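Note that this complex is displayed minus one protein chain, with the remaining chains in position.
Note that the chains are named A, B, C and D in the order they appear, and that numbering of residues resets to 1 at the start of each chain.
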Amino acid sequence: METLAYLSDEGIPKGNLPFDDDDLVRGYRALRRARFWDERASVLQRQGKLGVYPPYRGQEAAQVGTMLAFEPSDWLVPSYRESAAALTHGLPLATLILYWRAHPAGWRFPEGVNILPFYVPIATQLPQAVGLAHALRLRGAQNGSQPIVATFVGDGGTSEGDFHEALNFASVFEAPAVFIVQNNGWAISVPTTRQMKTKRVAARAAGYEMPGVTVDGNDLLAVWKVAQEAVARAREGGGPTLIEAMTYRVAPHTTSDDPSRYRTEEEAASWIGRDPVKRMRTALAHLTLWDDAQEEALLEELRAELEAAVREADDAPTPAPEEIVEHVFETMTPDQLRAWEVLRERA
Amino acid sequence: METLAYLSDEGIPKGNLPFDDDDLVRGYRALRRARFWDERASVLQRQGKLGVYPPYRGQEAAQVGTMLAFEPSDWLVPSYRESAAALTHGLPLATLILYWRAHPAGWRFPEGVNILPFYVPIATQLPQAVGLAHALRLRGAQNGSQPIVATFVGDGGTSEGDFHEALNFASVFEAPAVFIVQNNGWAISVPTTRQMKTKRVAARAAGYEMPGVTVDGNDLLAVWKVAQEAVARAREGGGPTLIEAMTYRVAPHTTSDDPSRYRTEEEAASWIGRDPVKRMRTALAHLTLWDDAQEEALLEELRAELEAAVREADDAPTPAPEEIVEHVFETMTPDQLRAWEVLRERA
Amino acid sequence: TQNLTMVQAINQALEQALENDERVLLFGEDVGKMGGVFRASDGLQGRFGEARVFDTPLAESGIVGFAVGIALAGFRPVAEVQFAGFLYPALDQILSHVGRYRHRTRGRYSLPLVVRAPYGGGVHTPEQHADSPEGLLAHTPGVKVVIPSNPERAKGLLLAAVADPDPVFFLEAIKLYRSVRAAVPTSPYTHPLGKARVVREGGAATLLCYGGMVEVCEKAAEVAQAEGVALEVLDLETLVPLDTEAVLASVRKTGRAVVVYEAMRTGGFGAEVAARIAEEAIDSLQAPVLRVAGWDSPYPPFSSIEHHYRPNAKRVLEAVETLLRF
Amino acid sequence: TQNLTMVQAINQALEQALENDERVLLFGEDVGKMGGVFRASDGLQGRFGEARVFDTPLAESGIVGFAVGIALAGFRPVAEVQFAGFLYPALDQILSHVGRYRHRTRGRYSLPLVVRAPYGGGVHTPEQHADSPEGLLAHTPGVKVVIPSNPERAKGLLLAAVADPDPVFFLEAIKLYRSVRAAVPTSPYTHPLGKARVVREGGAATLLCYGGMVEVCEKAAEVAQAEGVALEVLDLETLVPLDTEAVLASVRKTGRAVVVYEAMRTGGFGAEVAARIAEEAIDSLQAPVLRVAGWDSPYPPFSSIEHHYRPNAKRVLEAVETLLRF
Partner (left out) sequence: QAAKATGPYGRPLAVPAARKLARELGLELTAVAGSGPHGRIRVEDVRRAAEASAPAAAEPPSAPAP
């Protein structure tokens, strides 16, 4: 199976790019923003200002490139590592910060932001994404366009039964869903080679009569392009697509993981050469669309955005103990009400 | 994907057959025996002498052909419809009768018969079959030969997550297991076309880097041959194979099903023309290996065998109420012991 | 009213739910053309079309996960799982998601879905077709559990379940599907969830039960009545949220309680009922709180002895006698 | 003896199990090179090789099903599920097979397998990493459930679980993994399954607990002692089969019982304990049987308030006070 890429490992465009200049700049900005947050997140975490956090360093292109192809009226059904996808799809940074602080206010995404929660139990969100996609199709076009669904899973997650059940349901119901497998080489300490025998998850798509594409997941443009095609297909009633983005988890599994137990630094280092942000910046520079001044201006913007978001997050009211038993049902049971009263007294 | 077949729909050999005359006769006898039991089972059921029974009429070649390729030292991990596979692999007829009478004596297969129980929860036996195969491989060759595992699932069963998890484990561990999908067109009332979008389950094998073969499941010889190849591969350390036997469930789903609710008689009738027993008998007749007298003698044998088995089954002691709480653990808990005493008094 | 079996009443409830609310969708294994293995959805695909009533692939985790997604989009899915023993592959979706969605999203999303499943023994079904997993569901935060005991209640409770803003597991005793007919109002109506129902009043002891055990307790009460002992029979109907007040009121009145359920005894929902009584009505108790339940074993697939597993009136009466003699 | 944390004691038990019985195999997600996310299998792949200690693909139903097959072949699999909240995808294998195999085959096959999983809250883990599903397992016919509360017991109980002829679920409180060190005998030893353990004697009331709640109850008992109230603390250790005699003996002695568990209250295993007391020790009760448990909600993933979910010594003492005042 061939792997689509528009940029060389160093970032030099291999030929004509299927995006206009504005898009290229817009894409880079989203990519750089994703990198900025991830870098700061790890810092915040070390400062005790964030809980356990799963970094996505090295996977920005896979997530951002995918979501650039979707409209805000489409839905994102992420796993836990898709902070970049969520940011790109419109999750406010302050909400994201609160989410990773495990603050209840961060767990309620704002109205109008079509993103389902980050999911911890691996692969379980996939059948839900298919149900959602099927329901959107039943409902039909909104403002002239059929809303569709993007959903993510890791190489490890492809081993779960729900991955298979979801692909099968999606193909049987021709659901307008795009599955993105971020094949990042690792599931915590387990390399992809022990997770599956096949070298290409996309090869599984054929078993569902579904298009399956493997793409260079560190090439923003390749991911974006492939996602656009899948999006167009889904929107026009052509059913689901499986996209496999070949990438690498450069960072630890989460901020509490120690990768030196299971892999060499060299391996991770070899991937840094193919860093998706650097590649895209090189491409833009090559095309004279981006210079250091623009970069510095962007970073200034991002710093300001982050500062404001941190401030907003800091202002969120301290959670009250009784919130524990709220929102289990629309109406509390008598037991919950009693618990609520007990908890309220503790505040 | 091509579908291997050695016999025409009518049963005329398409060319040289890869079996010698003795094998051809042996194969037919096993096939005819399977048909004989299934026919009688439905009669016994109507007479109230058997519980709910899932007939396999039309699928004899898929089951018998597969098991002919295995040795008694190999293991069979069936689903609920594999009575024919079990008979062929050495399950005594009397045990089978008791099993379908839901008599406890039928649920304990005799020592030395390497068959795991018939499984009701669909596809759940598949990961177990892989674990068993992996363990057999760890244990290594016995008497110079590596024992391996055969396991069956229906087209409907391929939709369950466990189907996928099992195939993935099998390929990752290179387990000596042969998966047989009996694609019989139906999962109760749901046709294969609504169960999956792909026309060939065998196409899924590629996603696990595993050989996948589609075979005419109503051609005993084709199934047998394909199974032999899979068996040889597994035995020699070549890992698992997925065999898809294209067949048809001519009978109702079980003796309590009424297929007229969901399919036409014509459809089922069209498959009777491709009846695996008739085809094989025609082939033997064509090769002058079998005549009516031989058939009558075989039927006589089978009648005698059945009569003896029914007698043996009838002689099984009446189950005692306290058997309900026996064999939950090796040693009864105090609660179970108390229950046992209560139940004993009811006998 | 019409004289209906429970499965017919359920069929009527589903039909009216589909009729009165466009957001209702019905799906599961064999629910379409076949109308369900018990005919609960008989005729509904024909009437409402394949978009609203349809078969799914054979995958229970997929079915429940699919239902979650459909509910998130604003529909009201009613999924059928063919037998309650086949809810097990879906327990991950149920425990990880169905019960957590509202909580996790701080109320932004709710899951107004219903999962129906036939449960329980007594009719010689094959292995694992007679399981009673209500205790597992009741120990799942965020899901409601409803178990009707007759045609009239089944219809009203099912329509209430479909209208409920939260996920409801609706278990239907296979034993009752066709064994009784009763007058069922023809127009749609609901019975509120969360309320127990006094089936029969009495002062000597309370029998606490639900689903398939209600007729067993009624029978026991009739026999006792003939001997001059008036038993109160309380049908819990909704296990979650449990009508604890009704349980306590009855036990405070009679001072004696037997909890009857057919699931395996250890860890079953009856333990919760007994624990609540021991917690809140201890000073009214004249005798221990007894449980009559399935034994600590799988429901036996051995048909000639399986009826020894399920509680019957005799066992209930033995327990009552123990209480009265205490 | 050595001074070990609980996770070290477990590591030692696994090492000795592998050493002393060639049939023992260890597997699960990240158990190999990584040595488990909590290091329970640290160093074991290096010592015993990849054939005996290995990583599996990320699929819990697959892992448990695989373990079943391995056990059927005569090995003694010890599978790790990374967190107890990820047992859910495997519940079908557990409910449908692990607990039924011996019964279904009338004793021909047994499944001498162990499934270990870290459980419970108290250490700010992400969502669903703090679940306590012991109640679900305890309501599964045919499986044993063991939950140790300290390093010394953990080692002896785990070695007993590995030697047991039946499937054992071995849940390890994450909170206890590294918080305490204790003297642990260096050579292999076993503690029998099915026995409760009196942690502390007292006459005023009995605290019934297990796993992570034992230290909470001990702390409560210390505080009470300072005020002159002697509480008895009973560590159940094995939930299935439960040592009912020990429970009853203690409650008969003290006349007062508080059951403490961190799972959601409704339908939890503590209900079973309370129900047994109400059933068999009613005459001795001077007060209701109280439960101090998790609230009826998911374990909250909200770190600044999550400690309000888990029972603590204060809540236990409030319950004791209620009992003493009753």
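Everything that follows uses one rule, which is that a residue touches a chain if its C-beta (ideal position, glycine included) is under 8 Å from a C-beta of that chain, and two chains touch if they have at least 3 such contacts.
As the structure is a computational prediction, the values presented were derived from the model and not from experiment.
*Asks:* Touched by the hidden chain, which of the shown chains?
*Replies:* C, D
*Asks:* Thinking of the whole complex, not just what is shown, which of C:39, C:181 or C:252 touches the missing chain?
*Replies:* From the options C:39, C:181 or C:252, the contact with the absent chain belongs to C:252.
*Asks:* At which residues does subunit C meet the chain that is not included here?
*Replies:* Spelled out for subunit C, the touching residues are 204, 229, 252-253, 255, 282-286, 324-326.
*Asks:* What is the set of subunit D residues that contact the non-displayed chain in the whole complex?
*Replies:* With respect to the unshown chain, the touching residues of subunit D are 255, 282-287, 325-326.
Throughout what follows, only the chains that are shown with their structure count from here on.
*Asks:* Comparing centres built from CA atoms, which chain ends up most distant from subunit C?
*Replies:* Farthest chain from subunit C, going by C-alpha centroids: A.
*Asks:* Could you put a whole-Å number on the gap between the CA centroids of subunit A and subunit C?
*Replies:* Centre-to-centre distance between subunit A and subunit C: 40 Å.
*Asks:* Need the CA-centroid distance for the pair subunit C / subunit D, whole Å please.
*Replies:* Chain centroid spacing, subunit C to subunit D, equals 30 Å.
*Asks:* Between subunit A and subunit B, what is the gap in Å from one C-alpha centre to the other?
*Replies:* 45
*Asks:* If a residue has to touch 2 or more other chains to count, which residues of subunit B qualify?
*Replies:* 104, 107, 121, 124, 159-162, 165, 168, 172, 194-196, 323, 328, 333, 335
*Asks:* Specify, in ascending order, the residues of subunit D that touch 2 or more different other chains.
*Replies:* 57, 59, 61-62, 85, 88-89, 92, 96, 103-104, 127-128, 141-142, 240, 242, 266, 296-298, 301
*Asks:* Quick one: which bits of subunit A touch subunit C in the complex? Just the residue numbers, please.
*Replies:* Touching subunit C: residues 104-105, 107-109, 111, 116-117, 121, 124, 126-136, 138-139, 161-162, 165-166, 168-169, 172, 323, 326-330, 333-335 of subunit A.
*Asks:* Taking the complex as given, what residues does subunit D use to touch subunit B?
*Replies:* 25, 51, 56-57, 59, 61-62, 64-75, 77, 89, 92-93, 96-97, 102-110, 141-142, 144, 165-166, 194, 240-242, 244-245
*Asks:* Provide the residue numbers of subunit C that touch subunit B in the complex, in ascending order.
*Replies:* Listed in rising order, the residues are 29-30, 32-35, 37, 55, 57-62, 85-86, 88-89, 124-129, 265-266, 295-298, 300-306, 308-309.
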